[in-house]
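Every protein chain but one is kept in place in this view of the complex.
Chain lettering (A, B and C) follows the sequence in which the chains are written, and residue indices restart at 1 in each chain.
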Amino acid sequence: MMGKNRIETFFDGVLAIIITIMVLEMKVPHGGGFDTLSPLVPVVLSYVLSFIYLGIYWNNHHHMMHTCERVTGSMLWANLHLLFWLSLIPFTTGWMGENHFAAQPAALYGFVLLMAAIAYWILQQRIIASQGEGSILKQAIGNDWKGKASPLLYVTGVLLAFVSQWLAVAVYVAVALMWLVPDRRIERMLSANET
Amino acid sequence: MMGKNRIETFFDGVLAIIITIMVLEMKVPHGGGFDTLSPLVPVVLSYVLSFIYLGIYWNNHHHMMHTCERVTGSMLWANLHLLFWLSLIPFTTGWMGENHFAAQPAALYGFVLLMAAIAYWILQQRIIASQGEGSILKQAIGNDWKGKASPLLYVTGVLLAFVSQWLAVAVYVAVALMWLVPDRRIERMLSANET
Amino acid sequence: MMGKNRIETFFDGVLAIIITIMVLEMKVPHGGGFDTLSPLVPVVLSYVLSFIYLGIYWNNHHHMMHTCERVTGSMLWANLHLLFWLSLIPFTTGWMGENHFAAQPAALYGFVLLMAAIAYWILQQRIIASQGEGSILKQAIGNDWKGKASPLLYVTGVLLAFVSQWLAVAVYVAVALMWLVPDRRIERMLSANET
Partner (left out) sequence: MMGKNRIETFFDGVLAIIITIMVLEMKVPHGGGFDTLSPLVPVVLSYVLSFIYLGIYWNNHHHMMHTCERVTGSMLWANLHLLFWLSLIPFTTGWMGENHFAAQPAALYGFVLLMAAIAYWILQQRIIASQGEGSILKQAIGNDWKGKASPLLYVTGVLLAFVSQWLAVAVYVAVALMWLVPDRRIERMLSANET
């Protein structure tokens, strides 16, 4: 049996590096005046958005793994699959930022978020399957409306990017805010189970 | 309940990467003589200053988390918020170093230190709030004069940068020295509590 | 005695960074259209292949260390030796991707995989030797046909690269698929031992 501890550590390690590598896209400008920073404003804004998304993933992954007792081979690969899509975020963040939120980079940004959301869902399903009947995680997520709404919203965002990139970005910000509200479902369920 | 262990690990991971990424700003020069290193001197100096600051944050964060028994959702986000500001330090360090401590980069450097100090204070408040009456952390920090003086000093530094950048840098160095003196308050308090 | 925990942590840490550093080879293009992404397609494909290989190494290393009770000095160095070859993968991945899977980069890519496979085999032998008679790991890997076939296939791939690079890449993909099938040998053996 593989310890879930090592999965968590690896996930956290990769996530920590992904977050920090994004900063490398903020290239130090050659001049020393504040005006040389102005091209960086969209880069910083897209960094903030991605930072929040990665924070949400870290947070939710943590809660999800908490319900998990045993680790299977398919969970390992589902976890790596999720990391694969998350690892593309520095690239899409940089591309969107440097092109001042142009339509096509904004669409690609949403596409990678979509794939990450699907990968997260797959991992969640593998954990639920491993827990069998009466899965704590299954009870904890309930109808999982956030998990179901997010992919639809990302698809909407990707399509909207070709109408107006700002609508797309507005959708991505909205989804982030939706998740930012701490998800007390799993915590509540766990406390209930402990009683 | 989230284990505080995973917060510490994530904080340490991101901090380790931030520290090491700063080194990437020291671009290997093309020539092979010592004279090609001279433009790097201010880059190295700003690296040393930031290295010490990040060491202080690592140290203090460690002591603070030590008093912490349970982790809440708001603490998680306060922790990520702190990491966000710390993650900007390689950028401000590089900008200040490459521009030989020019006024505006020196001001921005202080501004990010200020925001990190505020983020640290917020995290501290979240932990104290979670510990309720008789919070160990609250007792440990006492009147917290260092925590209160630092933001004021950073603001002073930012403003002084426009008079003379060397005054600003002097203030940043002074604050670092002030913290470098090991903070025995929490250790003392913990030992007292164990008795 | 050295704890095996610290070996695992270090291996995971370096692997996490290797994986994420590969992403840095995907340079953000200057234009904002999808057409600017087309030169990146081979870079992404070689990234996917290497990501899977590193995932396999992480997975197998984990299983192997699981059978390991005590850590010797020679295991430490065998582990570092493996990490050395794995650390070259971002370079060979980038070179192969940027040259659209040209013959010589494809050959070098296979050579580094070969050396990593040999390094892995050496580490495996050190662990078996340390376990003495009735080594769990020795029983678990059985005749180890995958471990024996892989180096031969890599050599074939390297040679085929000079006939057609696509044959070489096909071999590397085939080896990855061969390993991707979860290796239940060790898990089975361990469960049997626990009974």
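Quick note on the criterion: a residue touches a chain if its C-beta (ideal position, glycine included) is under 8 Å from a C-beta of that chain, and two chains touch if they have at least 3 such contacts.
Fair warning: this is a prediction, and the values are worked out from it, not measured in the lab.
Q: According to the contact rule at the top, which chains on display are touched by the left-out chain?
A: Counted over the whole complex, the chain not pictured touches B, C.
Q: Can you work out which residue in B:23, B:152 or B:177 touches the chain that's missing from view?
A: If we include the chain that is not displayed, B:23 is the one touching it.
Q: If the hidden chain were put back, which residues of subunit B would touch it?
A: These residues of subunit B touch the chain that is not shown: 8-9, 12-13, 15-17, 19-21, 23-24, 26, 28-34, 37, 48, 51, 55, 58-59, 62-63, 66, 180, 182, 184, 187, 190.
Q: Tell me, which residues in subunit C touch the chain that this view leaves out?
A: 1-2, 6, 9-10, 13-14, 17-18, 21, 24-25, 73-74, 76-77, 80, 83-84, 87-88, 90-91, 94-95, 98-99, 102-105, 108
Note that only the chains that are shown with their structure count from here on.
Q: Line, ring, star, complete or other: which describes how these chains touch one another?
A: Chain contacts: open path, no cycle.
Q: Using only Cα atoms, superpose subunit A on subunit C and state the rotation angle in degrees, rounded to the nearest 5.
A: A turn of 90 degrees brings the C-alpha atoms of subunit A onto subunit C.
Q: Which whole number of Å gives the spacing of the CA centres of subunit A and subunit C?
A: Chain centroid spacing, subunit A to subunit C, equals 27 Å.
Q: At least two other chains touched by the same residue of subunit A: list those residues.
A: 9, 13, 17, 21, 24
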